[in-house]
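Removed: one protein chain of the complex. Kept in place: all other protein chains.
Now for chain A:
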Amino acid sequence: MRGPLLAAAGVAMGGAGGPLARTIRAKLTAALQPTHLEVRDDSPRHGGPPGAETHFGVLVVSGLFAGLPLLQRHRLVHEALRAELAGPLHALQVVARTPEQWQSDPKTPPAPPCLGGSKR
């Protein structure tokens, strides 16, 4: 059961995102110099309390992706977040586009619904 204390903490961190969200944003900005960056905490959709910061989705738009196949682009994102992925970051959705691709298609696919995971 989520106590009022956790809920309050979640609300307090809601604004700019929690500490992990800020770390993710900072690392991706430094590594990939994105022209557009969105970092989304999906943890509440996977059964965590607000502010749990275990499941994230990121949208990275960067010229550095030009000419790279999807796998390489995602590996670059993973590389930037290597420490987080080894630790608290349990799941990471990645959309990696070049500025041209983003301009012609500024939509991202919705996150799949959680189906319980290893808690079952």
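Observations on the structure shown:
The working rule: a residue touches a chain if its C-beta (ideal position, glycine included) is under 8 Å from a C-beta of that chain, and two chains touch if they have at least 3 such contacts; residues count from 1.
As a convention for this text, contacts and distances are computed from a predicted model.
Of "TELO2-interacting protein 1 homolog", "Centromere protein H", "Alpha-1,3-glucosyltransferase" or "Glutaredoxin-related protein 5, mitochondrial", only "Glutaredoxin-related protein 5, mitochondrial" is the UniProt protein name of the chain excluded from the display.
Of the listed positions A:A31, A:L68 or A:V94, the one in contact with the omitted chain in the full complex is A:V94.
Summarising the interface, chain A meets the missing chain with residues 46, 70-71, 74-75, 78, 85-86, 91-95, 109, 111-118, 120.
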